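With one protein chain held back, the other chains of the complex are shown just where they sit.
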Amino acid sequence: MAEQLIPHVIESLIGTGPLLIMIFGAMAVLVADVLLPRDRRPLLSVISLVVVALAFWDLHMVGSPGGSGSESYYFGALRANSLVFLAQNVILGGAFFLILIAPRYLDGKRIPLGEFYALLLIAVTAMLALAASTELLTLFLNIELLSITLYVLVGIENRNSHATEAAFKYFLLGSVAAAFLLFGIAFVFGATGQTRYDRIAEVIAAGGIVQPAFLAIGLGLMLVGFGFKLSLAPFHMYAPDVYEGAPTPIAAAVATGSKVAALGALFHLIELASGWSDAPAGLWAALYAITLISMIVGNVGAIIQPNFLRMMAYSSISHSAYAVVPMVVLLRRPDLLIDARDAVGYYMLAYTIMTLLAFGVATILGRQGEGRIASYAGLGRRAPLLAALMALAMLSLLGIPPAVGFFGKLRLFAVAVEGGHYWLAVIGVLSSVASAYYYLRVIVTMYMQEPAEGAEPAIPTLDRVNAVALSVCSACLFVFAIFQGVYLFGS
Amino acid sequence: MLIELIYGILFILALFSALMVVLSPHVVYAALYLVMTMVSIAAVFVLMNAPLAGALQIIVYAGAIMVLFLFVIMLLSLGRHEGPRMHNRGVRVLGGLLAGAFIIQIAVLYGSLRDDLGGYSLTNAEGITIEEVARILITDYLYAFEMTSVLLLVAVVGAVVLARRHLIQGAQDADASH
Partner (left out) sequence: MEFMLPGNLILAAAIFTIGVLGILLKRNAISIFMCVELMFNAANLAFITFAQSLGRPEGVAVFLFVITVAAAEAAVGLALFIKIFNDKDNIDADEMDMLKN
């Protein structure tokens, strides 16, 4: 036993090196916070950047088991495959971007820097691990670690009752969702006697399910927990409040990294469930219904929202729904696994780039960026670069061709068509068309309207670091689109 | 026969105290009923040959976590006018639907398990030994074991960050009023 144990643990520690680097980095930030004199605190952001960069380097040193291969660490708790590798790259890249953008915002808000960066690094660790989770307890623990860290980060701002209230709502709804997830896990465990996905798959394949009804109940309850993390429709109530109340960089992390990680974890679970050939149709129908309701709720909510961040919250609900489309198909058509995986992976990348760009501009605008969409009036004249970047992000979210958003949606709906889910594809496209109203409204406000007389807020100047970060992010919007275009139409 | 009797009493006790957590108008009473639910569940664990789980349930759950609850209730001097109120028609309908769904689920559970226990059996399991559980902690659940330490770090840092400023302020206010 011990002879096999120790080599496997060492292999796992090396294979999950980025996680170790991030955790030790978070502790280093906490220690540095105590040791550094008060006026040197800004160095903390540099330390965090170095930590994320190291983790990124290590991720590429370990590499991805190419093609459709997969590797498992910690006795099946974590998995490495192409989707996980992509998700982890996206998460680390997003974290790097946010840490670059955040310092000016944090200065204005009296946020304790040491705790902020340390907790942010731990949250990113939890995201990295969550995207790779292929074991029920590991899944639960990673979701809880991520959620608890985010509750603190959302409410970290002092004397801001909006932030505290948002954290409070996030906490209550998050705990309820965790309880649903846990109860679901209990029933999946009870039906199969296993918690590792690979072993559960073996039990299912061998027809050894003790009580099929329990497996169905369990998976259904787990969907509720995931619905919360992805802010899918009946469980989305917290999203607008959190996006508006939280510090904007944290709202961006909730909108991108946390969703990417949850999408990865959900994909592993759906992959497992798709191997259960006599699953009751109710499971598929439930996921189908959640997807449709999310598209409708997201669009209607975004159309009537006057506040920019709340509008982004509703728009992210419908984007989550698009990303779930291939999983709905996968439940019925296990043979489309590779297509669905690639489509979800690409959409994670596309969605993260365009959402981070929008949130990045909002972060730099500070108080103005958190306000009503009407407060963006005249931005096209007063801050041409910021307005142009925001317009790019909006067009890409809408799905205008040369940007990543278009290819992302194209691939998602292509999987739906390939799998025979025509209605899902049609409704998805219609939903995208409806979203033109609220994305274009932002652009129209920026370029065609002028702020009321005397109400022109000062425009913060862009420093060099922010300008470079935003430009690189917007370049990614096209670079990855070109790669995708060549890949799709070139061959 | 004796076991059946004890189990029946515990069953009713757990159900009753869980209901009272929701129904009692006073937060402190609700907390005490919650302790009662936890202790009844712990007794069920012991009855099921799982003394480890029973002991931990009492020590950590009913002991540590509930003391934390009572401490906060005391600190914030909560306690009056906290009964459930049917404040909203939508919530009432939703609650009714949910209760209905779960009653159906319970009926299905009972129906499927009454005659045929499938592969489940409580008699031939000798009870799970602590040794087996300990081995799992450092093999299959090694990752979870490591990550738990990070979780506790987050809880410590988070609790301090959230409550620090306010506790210090409260103490200063108290000093000032002397």
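So that you can tell them apart, the chains are marked A and B in the order they are listed, and the count of residues begins at 1 in each.
Quick note on the criterion: a contact is a pair of C-beta atoms (placed from the backbone, for glycine too) under 8 Å apart; a residue touches a chain by one contact, two chains touch by 3 or more.
Here the structure is a predicted model, which is why all the values come from computation and not from measurement.
Peer 1: Have a look at A:Arg41, A:Lys169, A:Arg333 or A:His421 and name the one touching the chain we're not showing.
Peer 2: Only one listed residue reaches the unshown chain, and that is A:Lys169.
Peer 1: Using the definition of touch stated at the top, determine which of A:Ser12, A:Gln305, A:Thr352 or A:Ser396 touches the missing chain.
Peer 2: In the full complex, the listed residue that touches the missing chain is A:Gln305.
Peer 1: Of the residues listed, A:Met27, A:Leu182, A:Leu337 or A:Val444, which one is in contact with the missing chain?
Peer 2: Answer from the full complex: A:Leu182 touches the omitted chain.
Peer 1: Using the document's contact rule, name the residues of chain B that touch the chain not shown here.
Peer 2: Answer for chain B: residues 3-4, 7, 11, 14-15, 18-19, 21-22, 27, 30-31, 34, 37-38, 41, 44-45, 47-50, 52-53, 56-57, 60-61, 64-65, 68-69, 72-73, 75-76, 78, 82, 84-87, 91, 94-95, 98-99, 102-103, 105-106, 109-110, 113-114, 117, 119-129, 132-133, 135-137, 140-141, 144, 148, 151-152, 154-156, 158-160, 162-163, 166-167, 169-170 touch the chain left out.
Peer 1: Against the chain that's been left off, what residues of chain A make contact? List them.
Peer 2: 136-137, 140-141, 144, 148, 151-152, 155, 159, 161-162, 164-169, 171-172, 175-176, 178-180, 182-183, 185-187, 189-190, 193-195, 210, 240-241, 244-245, 305-307, 310
Just so we're on the same page, only the chains that are shown with their structure count from here on.
Peer 1: Could you give the separation in Å between the centres of chain A and chain B, each centre being the mean of its C-alpha atoms?
Peer 2: Each chain reduced to its C-alpha mean, chain A and chain B end up 31 Å apart.
Peer 1: Given the complex with chain A, which residues does chain B contribute to the contact?
Peer 2: Chain B residues touching chain A: 105, 108-109, 112, 118-120, 139-144, 147-148, 150-151, 153-155, 157-158, 161-162, 165.
Peer 1: Which bits of chain A are touching chain B when the two form their complex?
Peer 2: Touch list, chain A to chain B: 5, 9, 12, 23, 27, 30, 73-78, 112, 115, 118-119, 122, 125, 129, 135, 137-138, 141-142, 144-145, 148-149, 151-152, 155-156, 158, 195-196, 210-211, 213, 217.
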